[in-house]
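With one protein chain removed, the remaining protein chains of the complex are shown where they sit.
The chains carry the letters A and B, assigned in the order they are written, with residues numbered from 1 in each.
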Amino acid sequence: MAEDAGPRLGRRLPDVFQGDIWHSFTRAPIVVLSAAFLVVAFLAAAFAPWVAPYDPFDLASLDIMNSVMAPGEKGLAGETFWLGTDDQGRDVLSTIIYGARISLVVGIASVLFSLVMGVGLGLVSGYVGGRLDAFIMRVADIQLSFPAILIALLIDGVARSLMPRDMHDELAFYVLIFAIGISGWVQYARTVRGSTMVERDKEYVQAARVIGMGSGRIIWRHVLPNVTGPVLVIATIHLAIAVITEATLSFLGVGIPPTTPSLGTLIRIGNDYLFSGEWWITMFPGVALVLLVLAINLLGDWLRDALNPKLR
Amino acid sequence: MIGFIAARLLQSIIVMLAVALIAFALFRFVGDPINNMVGQDTTLEERAELRERLGLDDPFPVQFARFAINAAQGEFGFSYQHRRPVSALITERFPATMELALVSAILAVAVGIPMGVYTALKRYGLLSRSFMTLSLIGISLPTFLIGILLILFFGVILRWLPTFGRGDVIAIGWWTSGLLTADGLRSLIMPAITLALFQMTLIMRLVRAEMLEVLRTDFVKFGRARGLPDSHVHFSIALKNTLVPVITITGLQLGSIIAFAIITESVFQWPGMGLMFIQAVAEVDIPVMAAYLVLIAFFFVVINLIVDLLYFAVDPRLRVDRAGGH
Partner (left out) sequence: MSLLDVRGLQVEFPSRRGHVVAVRDLTITVEPGEILGIVGESGAGKSTIGNAVVGLLEPPGRVSGGEIRLQGERIDNLPDALKRALRGRKIGMIFQDPLTSLDPLRTIERQLVDTIDYHLKLGEEAAVARAVGLLDAVGIPDPAVRIKQYPHQFSGGMRQRAVIALALCADPELVIADEPTTALDVSVQAQILDLMKGLCWDRQVGMILITHDMGVIAEMADRVAVMYRGRVVETGTTAQVLGAPAHDYTRSLISAVPRPDVKVPRFPRVTYIEDAAELPEDFDLSTHWLGQARNFGAGHAELVRLEDASMRFTTTRSMWKSRRRYLDAVDRVSFEIRNGEVFGLVGESGSGKSTVARMITGIYRPTGGRIRFGDTELTALQSRAAAAPYRRQMQMVFQDPFSSLNGRMRVRDIVAEPIHFHKLAPTRAEAARIVDQLLDVVGLGAQAAQRFPHEFSGGQRQRISIARALATRPRFLICDEPTSALDVSIQAQILNLLKDLQQELNLTMLFISHDLPVIRQMCDRVGVMRHGKLLEVAATDALFEKPKHAYTRHLLSLMPKLERIMQPKMAE
C-alpha cells in the first residue's frame, strides 16, 4: 500500500520543525543563506526610511556637487558614499534600498493579483469542467503563447495612450502591477486546474457530495487546501519573474518613472554613464537585483524539490 | 488527424481575428487618429475630408473588415511618428530581428537540450550540479542586465566587440543580411548570446525535468529489467518519450525569443522590429504598435501549428485510431 506522501502543510508547528522539509532546509546551506538574505532585504525595504543612510528623495539634502562620486569617496560635508553617487548626487546605496522597496512591492502585489485570479479560475475551470473549462483553458492557451513581457508592454502601451503623461507617471505603479499581474495568471490556473481535476475525482470530494454539500463549499473547504502546495512553488518562482519583468519594463522606460526609481529605473539611468566609466551607478543596482532574484529562485527551486514527494 | 488540424487552423484564425480586433480597437479608439495624423494648422474641412477618405465615419464592422483585409495584405497605414507607411518600416527592420532571433534560437536549442539531457542522466555528477547552479544564476539574470554586462566587459573594458547596431550589412533584394560580413557577424555575437542565454537555461531546466519524469516510468524500469544497455534505455526509450513535451516547450520558447528581442534590441540599439515597437510604445505610435502586434501574433500562430504537426510525427497515439485489440 502506497504511503501517503503528499506535502503536509496541515500540521502543527512543532511537527514542521521535525519534518522532512525542515530537515532538507537545514541541510542546504545555500538555501538558508538565501532565506537569510531575503529576510534582510525585505526588512531593509520595509523600513527603508530608517535603514537607508540618506533620503534620496529629499531634494533639500541633495547637493549637485556630490554627483557621480566613485564608491567610498567623501562628499562635501565629509560624509562617505560607500557605493558612490549618481548624476543628481543621490547616494547609490540609499537609492538601491528605496528602489528595492518599490521593486518588491510591485513584485509581490502583481504575484498576489495573478495568484488570486489564476487560482480562482483554475478551481472553477477544473471543478466545473465542460464548456466553461474549455473556454477558460483556450483563453489561457492563447495568452500563454504570448510571452508575459509582451502582454505587460502592451497593457502599459495602452494605458500610456489612454491617459496624459503626468497622470500616467502617477499611476505607473498601479498600471505596472495590473500589467504584470494579468500576464501571469495562466500558470496558476493551469496547475490548479490540473490538481483540481485530480482532487475532484478523489473519494473525499465524493463523500462531501454524498453528504449533500454544494460545489462552492466543497471547492473552498476541500479542494482549495489540497491544491496549495504547487501554488506556493509557482508563487515563489513567479515572484522572481515579476521582479525581473518590472525591472525590464522600467529599464525599457515604460515602467516606473525616474522620480521614484525602482531597481530597473536605476539601471536605466546608470546605463547612460556606462561608457564614460561611471560603472557603479548601473552595476550596484544590477547586482542588488540579481542577488534578490537569485535568492528567490534558489528558495523556489529548493521548495519545489522539497514539496515533490517523487524526488525524495 | 485532418479534423484535428482543421480545428487548429480554425482556432488560429479566431486568434488572429481577436488580435486584429484588439489592434484595430487600439488604432480607432485610443486618441483621435486624425489628430495624430495631421498637424496643428490643418483646417476643419481638411480634417473632415481626411476622415471621409479614411472611412472613419463608416459603421464599426465595415471599418474593422477594411482593417483586417488591409492587414492581411500587410497594410497598416502611416506611422504617426515617422510619417511613413508602416509596411515600409517593417520591411526595413524585419531582417534584423529575424537574423538575431534565428541565431539565438539555434544557439538556445543546440546547447539547452543536450545540457538538459546530460543533467538528467548524470543527476548527481559534479558537472551536472554546476550546470544546475549556473542555470539558476542564468534565469536570475534579466536579459537586459546580461547585455549590459557583456557591453561593459567586451565592449567598454576589452574593446573587442562593437556595442551597438548591426555593423556592415549586405542587401539581397529587400533583405539585408549581417551574416555575410565579418563586421556584421562580430556585431551579432553579443546580442545573440544575450538573447539566447535566458531561453537556453529555461530549455535546459525544462528538458531535465521532463527527462527525470520519464526515467521514473515503468517502461524505463522494464527496459532496464530486460537488460537493455543504458545508452538504449536513455536515448531510444527515455529521450524519445521526452520529445513530446520538449517540442511544446521549445516551440513556446522560440516564440518568446521574438518578444524578448525587444529588450536585446533596445540594449544594443539593434535596428529591428523590437526597437521600433518599444519606441512606438513610448511615443504612442498606434499604427506601428498595431502592426507589430498582428505580426507577432501571426508568428506565434504559425509556431503553434508547426508544434501541433510535430506531435503527429512523434506520437503514434495521435496518429492511429484506437482500433482492434479491444
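Here, contacts are C-beta pairs under 8 Å (C-beta built on N, C-alpha and C of every residue); 3 or more make two chains touch, one makes a residue touch a chain.
Quick caveat: nothing in here was measured; it's all calculated off a predicted structure.
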| item | value |
| --- | --- |
| Which of A:74, A:138 or A:202 contacts the chain that the document leaves out | A:202 |
| Identified contact with the non-displayed chain, of A:101, A:160, A:193 or A:222 | A:222 |
| Where the missing chain touches chain A, by residue | 1-2, 4, 6, 8-11, 23, 202-204, 206-214, 222, 225-226 |
| Touch residues of chain B, complete complex, unshown partner | 217-219, 221-229, 232, 236-237, 240-241, 314-317, 320, 322-326 |
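Everything below uses one rule, namely that only the chains that are shown with their structure count from here on.
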| item | value |
| --- | --- |
| Partner chain B, residues of chain A touching it in the complex | 138, 142, 144-147, 149-150, 153-154, 156-158, 160-162, 240, 244, 247-248, 251-254, 267, 271, 274-275, 277, 279, 282-283, 286, 289-290, 293-294, 297-298, 301, 310 |
| Complex contact set, residues of chain B against chain A | 11, 15, 18, 26, 30-31, 136-137, 139-145, 148-149, 151-152, 156, 163, 216, 252, 255-256, 259-260, 262-263, 266, 277-278, 280-282, 284, 286, 289, 293, 296-297, 300-301, 303-304 |
